[in-house]
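Notes follow the structure.
Omission of a single protein chain aside, the complex is shown with its protein chains in their original locations.
Going in written order, the chains are labelled A and B, and every chain counts its residues from 1.
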Amino acid sequence: MAVVAPVKVPPVVAPAKADRGRRRPRRRWGLNLIALVLILLSSFPVYWMFTTSFQTNAAIRSPDQELTPVGGTLHNYRSVFDSDNFTTAFANSLKVTALTVVLALAVAFLAAVAVSRFRFRGRVAFLVMILLVQMVPAEALMISLVKVLEGWQLRNTIIGLTIAYLAFVLPFTIWTLRGFVAALPVELEEAAMIDGASRWGAFWRITLPLVAPGLVATGIFAFIQAWNEYTLALVVMIRPEKETLPLWLQSFNYGARGTDWGGVMAGSTLITVPVIIFFLFVHRRIASGLTAGAVKG
Amino acid sequence: MKFKKLAALGLVSSLLFAAAACGDDDDSDSTKGDGDSSSDALAAPAKDTKATLRVWLNGPDTPQDMRDWAIAEFKKQYPNVTVKIEEQEWDGLVPRLTTALDSADTPDIVEMGNTQAQEFEAAGALTDLSSKLDELGGDDLLESLKEAGSYNEQFYGLPLYAGARVVTYRTDLFEKSKLEVPTTLDEFVEAGKKLQKDNASTPNFSGIYFPGRNWQAMLSFIWDAGGDIATQSDGEWTGTLADKESVDGLTTVQDIMKNANKAPADSDDRNDYIDFCANEVGMLMGPGWKQGQIEEECPALKGKLGVFPLPGSDGDVAPSFLGGSVLGLSAKGKNQGLAYQFLKLINGDEFQTQYAENSLIPNKKSLLDKVAGSPGALAQAEAAENSRFTPSSEFWAQVEGDNILQDMGTQIGNGDDVEKAASTANDAIVEILNQ
Partner (left out) sequence: MTTGVLPEEGMVPGEPTPSGSTPASRPGRGGLLGRVKALPYALTIPALVALAAGLGWPLVRLVIMSTQDYGLRQQFGAPAPNVGLDNFTEIFGDSYFWEVLRRSLVFCFLAVTLTMVAGTAVAVLLGKLGRVMRTALSVSLLLAWATPALTATVVWQWIFDSRFGVVNWALTKLGFDYEGHSWVSEPLSFFFVALLIVVWMGIPFIAFTLHAAMTQIPDEVMEAAAIDGASSWQRFRDVTWPGIKPIFVVLLALSTMWDLRVFTQIYVLQQAGGVTRDTNLLGTWAYRTGVGSQQFGKGAAIALVMVGLALLLTLFHIRQMFKQEEI
């Protein structure tokens, strides 16, 4: 068939999973515009933080504000790397956060499966309790928590802080994953079991991959919670070599007899980087969703 | 109701878990370290003792070379002892101290701000040093800091160093306006107004930079006028912030804020050095190291700065708020004797004189004349002679934490009725102090 005119036609072949490519171009532009506005709004403060990290303290407070970084300085970043504890704090944060995320997801998944696929005594009580516990501020518990950790010789340890973080992250993680599991049709697991899989096999091979989006979303949440947490780390990790990054950042609040704004921003920028890396690594799993053909009717 | 039963069941099961998991709980059983008033515990240990001494110093206030010096000196006395100085941040210090001093992992020596020390002393967290007071200097110690380090007639915290508030000013602007260093408070205010008028063309210029939340500076005016925050008799606090004298002092403050100042009413003095570098300041009230900080931040102003202590109405130095720290021994520390020896080293004239050389005020009156060299330090020393302290109560930290005086400052800076603002603050303070 002869092509009549070189008209641009939107791609008809949809990408593997979604039919998003079929959207009409006009609609697409509208949405993209909205997205652009949102991108500006959500990243403006971060952009500000980023550009400020390249300015001297005097320039930061000057009446002439630069919206774009012109002639910056690396002085702030140098003072970050010069500071005593940056690398150890970074390593500590990394360890605690990784441990917290992995354990939280594993434990929460199990519990989520339990409460959404089974009925058992105490199920509602369990859920209600962990929901309400979210309301207790960490400050009210931290003194007792430290005593507990001390009793187990776990103060100033990565494990100790991880336990504390787990306790604070689990309630939300369990509740959310429960929502995701509950949203999956039980027929999927039943189909697998009819095909001969065990209960556990069904959960492992069917449910788990399908709640991957939920795992990613809650994983990011757990990551950010643990990575940026300050209050508990303040009282649990009291040896300088055990500090985590949020504690380390505070030292710029009192550099040179006044707040070292440039240092705070440079430090904050560096602190944000691993989160972004983690996200880029896992975010595609959010869109994995149900593959066509998983369930045959 | 089934719901209740399920809830109860859930609660009980987790309590059981908790109890099983937790082992022994004896947090209410605290064996006080051997740092009671028995001076035997503080006796010098043998020269070959092996131990690690942990010292918590806050912020960058004590310069690195002074720390190095102290460590090296102590090593001469006790070659087998390692001294570790761990730097803490002022932010979040109190919760840290609360959980650290009470644990087996406690540091041996801790530095506390003078307004924080009281509550820890009252709680029994520090070793009683009353028997050593004379040895450490007795009456020679700076009065208001010694007060901060004492509770209930007993002595716990050794004054470490102090910082008095002085006025840092632009010598070149003074010359331009043909001003001399003011000798009375009135002259000071007038000078500020003149600077304000003469520099009106500079945007945001303040003759006297007075941000609303700078409550420490306000205190000088209150005290100079004869007022005070609160007084105590028989354990009961009476608020004096709303008395005529105090209000008079605050009215002067409002006068300055309105007619000689463009600093915002809702900010504090954290960024004043930056505004100074932006040529927006004629005079500002602040710690003695402000001059050094400004010169570091903008070397262009070097040589154009001067310092003087705030003059009082009577021509003498105005009463000023003395900031500073005290050092205490953790009652649960395991190295009481060693810690005390280190404390003596810090207290010694050699170490303290180094503070003077670094523009901080040493802890003894007899050393005030060592504060030579920088005019800033000299001005501070003068101011220190007429230093006053905030109400010495274990609850004062809460007053600061609740921002009561800061709020009052903002209201005054906004032009609100001075008497009303003082009255509100006064009531709030009295309520807290008398709880």
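Quick notes
Criterion: a contact is a pair of C-beta atoms (placed from the backbone, for glycine too) under 8 Å apart; a residue touches a chain by one contact, two chains touch by 3 or more.
In this text, all values refer to a predicted model and were calculated from it rather than measured experimentally.
For the omitted chain, the shown partners it touches in the full complex are A, B.
In the complete assembly, the contact with the undisplayed chain comes from B:S267, out of B:S267, B:S313 or B:S392. Contact with the chain not shown here comes from a single listed residue; of B:L42, B:V55 or B:A125, that residue is B:A125. Residue positions on chain B in contact with the hidden chain: 2-3, 13-15, 17-19, 21-22, 25, 28-30, 32, 94-95, 98, 101-102, 119-120, 122-125, 204, 212-213, 264-268, 331, 394-395, 397-398, 401-404, 406-407, 410-411, 414, 428, in rising order.
Even with one chain removed from view, chain A keeps its contact list with that chain: residues 15, 17-21, 23, 28, 31-32, 34-35, 38-39, 41-46, 48-49, 52, 61-63, 65, 67, 103, 106-108, 110-111, 113-115, 117-120, 123-124, 126-128, 130-137, 139-145, 148, 163-168, 170-172, 174-176, 178-180, 182-187, 189-190, 193, 199, 210-211, 213-214, 216-218, 220-221, 224, 227-228, 230, 246, 249, 261, 264-265, 268, 271-272, 275-276, 279-280, 283, 286-290, 292, 295-297.
To be clear about the criterion, only the chains that are shown with their structure count from here on.
Centre-to-centre separation between chain A and chain B, using Cα means, comes to 39 Å. Considering their complex, residues 57-58, 60-63, 121-126, 128-129, 139, 142-144, 146-148, 150-152, 155-156, 230-231, 234-235, 238-240, 247, 250-251, 253-259 of chain A touch chain B. Listed in rising order, the residues of chain B touching chain A in the complex are 3, 6-11, 13-14, 22-25, 27, 59-60, 86-87, 89-92, 95-96, 98-100, 103-105, 203-204, 270-271, 273-275, 277-278, 287, 289, 293, 296-298.
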